[in-house]
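Data first, discussion second: the structure below is written as structure tokens.
Every protein chain but one is kept in place in this view of the complex.
== subunit A ==
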Amino acid sequence: MANSPADKLAQATPPGIANRVRGLSDRAIAWIFVGPSIFLLLAVNIFPLIWTINLSFTNFKANRNREVDYIGLRNYERILTDEDTWITMQATAHFLISTIVIQVLIGFTLAYLINKKFKGNDLWTTIIVLPMMLSPAVVGNFWTFLYQPQIGLFNYIVAFFSGVDPSSFSMIGEVALAPWAIVIVDTWMWTPFVMLICLAGLRSIPDSIYEAAECDRASKWRQFWTITIPMVLPFLMLAVLFRGIENFKMFDLVVQLTGGGPGSTTELTSINLKREAFEKWRTGYASAYAVILFVTVFGLASIYVKALNKVKER
């Protein structure tokens, strides 16, 4: 017990003050303050994770009351050799890469423009931020209405500017368009997130650097590539990390928009997992799937954070 975090907490308080403090000791207070949070996180996050790992080696089905057998790594083997898994992974990769690329481009451009400090930029920034504060499920559901062929506002506007018939295409009904339908809504919702982080990055650059560059007669173009971009890069990478993790977990928006369809063109990993776990009730199989996903996201995030720290050190 002597090596518990709370003990170390208590030992760290300067003795001069600790001696004079009345009431509960610092050690007790540290326990009382940190304990409940850690306990709750253990109960709702770590315990379930361990349970999932355990279930992943079984053939358990949560809707049946039958004997549970340990079947070793067979669930993992089945998932990794199943062609559907790879189709799902491809859909997820397409979604991840296209949303990140588009959102970084638009987000950075918007931040760069807002940083020109035109009159009223505060108000317009707030309006751009609005979608990301809203419930993705409720908004996603309404977007299916905007995407209706013929009557939908989206189709109407596209038709108005391009001249094609608004009833000739269905964003969520066609195999070729559906992956882009979810990218468009995600971009609409989450570009402001990238924008805000970039804006914080741009505002953190001291004016004096540009003034020095000006004295050295560096062109605006050169200043942009040698000052602005490198200084914003750590912020931009952080935004990519957050967006990457969030979109890897993506569920609510896409479930409401396409439900994974048509076919399985937009069936992202979370949707596929939900289907296995709560529709087919293959609990053991789904648990193995969940473990694979968690290892993937944790592994990718760790590698990425290492890269991020390298950039920051420069």
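Assume contacts are C-beta pairs under 8 Å (C-beta built on N, C-alpha and C of every residue); 3 or more make two chains touch, one makes a residue touch a chain; residues count from 1.
What we mean here is this: contacts and distances are computed from a predicted model.
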Its UniProt record identifies the chain omitted here, from "Sugar ABC transporter permease", "NADH dehydrogenase subunit H", "Glutamate mutase epsilon subunit" or "ATP synthase subunit delta", as "Sugar ABC transporter permease"
Filtering A:D69, A:D84 or A:E214 for touch with the omitted chain leaves A:E214
Touch with the omitted chain, as defined above, among A:L55, A:A91 or A:A181: A:L55
The one of A:I71, A:V129 or A:V158 in touch with the missing chain is A:V129
Contacts from subunit A to the absent chain lie at residues 5, 8-10, 12-13, 17, 20-24, 26, 29-30, 32-34, 36-38, 40-41, 43-45, 47-49, 51-52, 55, 62, 106, 110, 113-114, 116-122, 124-139, 141-143, 145-146, 148, 150-153, 156, 166, 188, 192-193, 196-197, 200-201, 207, 210-211, 214, 235, 238, 242, 245, 248-249, 251-252, 255-256, 269-270, 273-274, 277-278, 283, 286-287, 290-291, 293-294, 297-298, 301
